[in-house]
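Quick notes on the structure that follows.
Just one protein chain is left out here, and the rest sit where they should.
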Amino acid sequence: MATIKCLMLNTSLKPSDEESNTSALLQEAARWMETEGVQAVELRIADYDVHPGIEPDMGNGDEWPELMARVKAADILVIGTPIWMGEKSSITTRIMERLNASSGEENEKGQPIYYNKVAGVVVTGNEDGAKHAAQSILYGMHHLGFTVPPNVEAYWVGEAGPGPSYMEAGRDSEFTKKNTKMMAFNLVHFARMLKEHPIPAKGNS
Amino acid sequence: MATIKCLMLNTSLKPSDEESNTSALLQEAARWMETEGVQAVELRIADYDVHPGIEPDMGNGDEWPELMARVKAADILVIGTPIWMGEKSSITTRIMERLNASSGEENEKGQPIYYNKVAGVVVTGNEDGAKHAAQSILYGMHHLGFTVPPNVEAYWVGEAGPGPSYMEAGRDSEFTKKNTKMMAFNLVHFARMLKEHPIPAKGNS
Amino acid sequence: MATIKCLMLNTSLKPSDEESNTSALLQEAARWMETEGVQAVELRIADYDVHPGIEPDMGNGDEWPELMARVKAADILVIGTPIWMGEKSSITTRIMERLNASSGEENEKGQPIYYNKVAGVVVTGNEDGAKHAAQSILYGMHHLGFTVPPNVEAYWVGEAGPGPSYMEAGRDSEFTKKNTKMMAFNLVHFARMLKEHPIPAKGNS
Partner (left out) sequence: MATIKCLMLNTSLKPSDEESNTSALLQEAARWMETEGVQAVELRIADYDVHPGIEPDMGNGDEWPELMARVKAADILVIGTPIWMGEKSSITTRIMERLNASSGEENEKGQPIYYNKVAGVVVTGNEDGAKHAAQSILYGMHHLGFTVPPNVEAYWVGEAGPGPSYMEAGRDSEFTKKNTKMMAFNLVHFARMLKEHPIPAKGNS
């Protein structure tokens, strides 16, 4: 079976020398993928200097091109985000803007370069906002050319108001576990299917 | 002090012979308003036959005109909604469409008829989606001409996944209680202020 | 090649004895599908009495079960919606609530019954709101178990403010034409792929 590569972009506002609840949940998905022989690499975007803008390379030390090269090499792209005020993080929005900057590039069939890649989303917050964040991200990915398999969102949020985050709460939600597993397997199923049966160019190139 | 009237539209999918979590939370807000001498009337929209459409009266038994007369008489309008799939209810969307149908009507100053009225929102669900629902509703109300005071959203949602609803969970969230109180007082503060100091017509008529 | 069936649910607020811009655009998609031998049937939901509620059959003349039988028989489901105040129609929201009511039903593999079906969306409005409506609908469909291929949204909106609708504007937007074609072909590609290679049950049943 063809090798499938998964890239996970963690858009926590914190760099990787700090713990991230979103990372904890991304890693649960990564463990399920590993049982299928898929290696998932997680990058913390706050470690990089990703400039605002709508060009593939904004210059002056912009580190997005390095990240974009990894996106291009991946079969599966998972975006992981925390929630602030019921919204995905500013770093997620930045990533979407920069992915969009390459939306005019084409593969050898004349399709957008994101064709045959699949997308998933992971959201953690201490409360409310996961589906809203997932909506925006999955829609954007589909719009760029990614395929969105069923049930590729895994999230955890607590009860309304201040309260423990995912790790503090014990990571033992059966609901979140089930969704994380579904996400991981469906992403791998579809990545394999599209590797073997790429999207025909008719009508979309 | 001028009498302030509050109308609460409960857009639960269930008619009023069934219990509603959204009603339970609306009634908490109503109790705070009562301490300020403001009477709040709650109507269950599922009891009415509100037709789809973009006219003030869609005819053929449309019961919206009766509800719209109550909206016109109110100083405060609170919309209460449950959450389904992370979204406000279809009955809320229906209400917004019908409020919009009267957006061309003007008061004696030539302003939209919703000027000098204030808006609030109550959301309950067993999980995730409250802020997303509140966004849509408060934005729409502001767009129609209502004033949105600070902190006029009260909600309760539980942890991610299936679980108890607001009443089953015991109605004892300190966070929800605090927000419900703030909502009630800020709605009354602003309704009084706008009664005494209506919005000048300059620039908006 | 297996026969592919497409169902289009037009959630215009008007019944089918009135013209619908959303129908005009849905029919453009239908014409592209026809070139691939796929028959698309469009239903105007405002012709039916779809009750609010969260059961598969709400009784008392609820006509959703008849519509749901058509959904179950379809390989492709396209939801078409107008825009009011920047939002999808109340009838779209109603449809999503009722699709959700059957989310617990399973196919012979133990997967949600929407697995192996693909989803697309069509939006028309005289101005602003198409992507917001598409976000909500495509997210919800994915959440229920539908697959969302790349670029399965077709929309037309005019410049900010009052102005002509899709048909009045002449239906000649190159952008909308291109997206409608991509949507139609990608829906058919994926419906065929999933017919031949159904989603394995591992991890999602």
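By written order: A, B and C. Residues from 1 in each chain.
Just so we're on the same page, a residue touches a chain if its C-beta (ideal position, glycine included) is under 8 Å from a C-beta of that chain, and two chains touch if they have at least 3 such contacts.
Only a predicted model underlies this, so the values are computations on that prediction, with no experimental measurement involved.
Although one chain is not drawn, the whole complex shows that of A:22, A:102 or A:136 it is A:136 that touches it. In the complete assembly, the contact with the undisplayed chain comes from A:96, out of A:96, A:134 or A:184. Contact residues of chain B toward the unshown chain are 32, 112, 114-115, 131, 134-136, 138-139, 142-153, 181-182, 184-186, 189-190, 193, 197, 199-200, 202-204. One chain is missing from the display, and on chain C it is touched by residues 85-86, 127-132, 135, 155-162, 169, 173-176.
Remark: the residues of chain A touching the chain excluded from display are 13-14, 46, 52-54, 84-91, 93-94, 96-97, 100, 136, 139-140, 143.
In this section, only the chains that are shown with their structure count from here on.
The geometric centre of chain A is 36 Å away from that of chain B, both derived from CA atoms. If you average the Cα atoms of chain A and of chain C, the two centres end up 25 Å apart. Residue positions of chain A with contacts to 2 or more other chains are 131, 135.
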